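Shown below is the structure under consideration.
Partial complex: the chains shown occupy the same locations as in the complete assembly.
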Amino acid sequence: MSAADIQLDDQGRLRHFIAIEGLPRALLTQILDNAERFAPVGDRTVKKVPLLRGRTVANLFFEPSTRTRTTFDLAAKRLSADVLNLNIEASSTKKGESLADTLRNLEAMQCDMFVVRHQVSGAAHFIAQQVAPYISVINGGDGRHEHPTQGMLDAFTIRRHKQDFTRLKIAIVGDVAHSRVARSNIQALKILGVPDLRVVGPKTLIPPAIDAMGVTVYDDLDEGIRDCDVVITLRLQQERMQSALLPSAHEYFREYGLTADRMRLAAPDAIVMHPGPINRGVEIDSAVADGAQSVILQQVTYGIAVRMAVMAMILGSQAQAGAA
Amino acid sequence: MSAADIQLDDQGRLRHFIAIEGLPRALLTQILDNAERFAPVGDRTVKKVPLLRGRTVANLFFEPSTRTRTTFDLAAKRLSADVLNLNIEASSTKKGESLADTLRNLEAMQCDMFVVRHQVSGAAHFIAQQVAPYISVINGGDGRHEHPTQGMLDAFTIRRHKQDFTRLKIAIVGDVAHSRVARSNIQALKILGVPDLRVVGPKTLIPPAIDAMGVTVYDDLDEGIRDCDVVITLRLQQERMQSALLPSAHEYFREYGLTADRMRLAAPDAIVMHPGPINRGVEIDSAVADGAQSVILQQVTYGIAVRMAVMAMILGSQAQAGAA
């Protein structure tokens, strides 16, 4: 069973959000349209709507991530849900309880949604297959697989600035091989119709079969970003800098660091994105990260609107299913 | 002063919930009846009632327990209370503050209720004696003494399945000596009128004077569960498995592990309970824990309803006292 099969109910509505791969373009567009409706909530004095009042959202973080957990936490609270923040690593294994038993217990507590972050690819899918029918799972990042809400918030940011996906040249730069963000971005942008999608990086950090996903591979940064409307830089994990895959952070910056000079090769109105946290002076120069073309902080803001949209769509369709 | 004296106000209403020992049957029945009214809340889309809006519940966990803390947290949130989760071990001792000073400070913050989990027997009682008159204490488990909400949720689970306590044969199997759950179960089930209550386990794990509590002691599992309507298995703590009291986990399972074969000795419609977390293959076989007779996950669900009932009863009587 592919992730796509498990994600939609028999009316084609979102039931889990595990991966962007395989979802129909109409559904992605619906997420973006709903996020447009939630975006103004964050600008209001009362940043709260009563949509999910009395629902219970459990953040199950097997891998720590303050930033992602915080944005899911805020998204749920702004929808008026009750939130449980559980550091599963610390809690479940201490008493020798299995993951399955931990999940069944949370189900028995009548949670409505699990947001799952896990270092193992496929963990969110596995959990979605296991859980009771009244529980929905959102993947908050699983290993090197996908980080679908990040993929959608990136698409939302691009649409806000560039409107029509079908005319864009977009480059994804950096450690594509180890990046679930890159994978979700590629899936989303291909489905949404981006005609010229490129991945740029040293050969050691580009998966060999990536062109099967419909992208063009560049190992030269100048070539890769030339005339692009959007440049998405990826975080270089610190463990990668110390590995044999790369000579050094300094050398990486010389070859693949995004500088103001290099950005002149992109389209004049190009935007620069990054999923954060930024390694300044490694994958991106501060002048670019903080410059006029950067939309990096907008991505964070839009991330809450996109997560609100996904949660509301999923728990809304759950409610209808329950009423039926 | 016994726990019973401190628990009831002069109208006989629940003021603290420290121990089941000494409480009148009518009060236990009232808790069960109120829990019946709260149980449907968890099944609704909006799992929330406004009963304790604006009340402050502080979870004071001196001993970590994600599961118990989470169910109290959810119970309070579903009653619309504000919840403070405090890991007291970490916070108070660091600055050399005494327990008494920590409690007085929380009182001064105008909390309404402390849920106390502590490794020392009597800790919740001690705290209830110390606190200001406007604070109520719920014992979330103290040493080897009692875990009264667990006792009541077990009684609730049994009543849901077996209705009339006065016709039942019930066996409690395992490490009775170190189990506050067993102690609360015995108190609750004796008060509620169970005529045939048995404890089953190796002599090293059965307290010598336990028959004074009105139970029959068995050291043979087959004899102990024969014809029982309910079999409650207890968790075998890992430190016990390594102690001199037991030969090994493997041997324990051979003698006292609940298997499908053995369950055939119990009544045909017997239910199997466990307070969790389960040690599969130690005190219970997976085939039984996950089988048709198991109500282990229902216990978790009912636990929230029972905790909501106890919190609402206590803070409701507090409110009336305040209004008088």
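Here the chain labels run A and B in written order, and each chain numbers its own residues starting at 1.
The rule we apply is simple: contacts are C-beta pairs under 8 Å (C-beta built on N, C-alpha and C of every residue); 3 or more make two chains touch, one makes a residue touch a chain.
Everything quoted here is computed from the prediction, not taken from an experiment.
Engineer: Tell me, please, the full copy count of this complex, given that what is shown in place amounts to 2 chains.
Structural biologist: Full complex: 3 copies of the single sequence.
Just so it is clear, only the chains that are shown with their structure count from here on.
Engineer: Any idea how many Å lie between the Cα centroids of chain A and chain B?
Structural biologist: Using C-alpha averages as centres, the distance is 41 Å.
Engineer: If you look only at chain B, which of its residues touch chain A in the complex?
Structural biologist: Per the touch definition, chain B meets chain A at residues 42-48, 64, 66-67, 70-71, 73-74, 77-78, 238, 276-280, 297-301, 304.
Engineer: With touch defined as at the start, can you tell me which chain A residues reach chain B in the complex?
Structural biologist: 53-56, 82, 84, 86, 91-92, 94-98, 101, 104-105, 107-110, 319, 322
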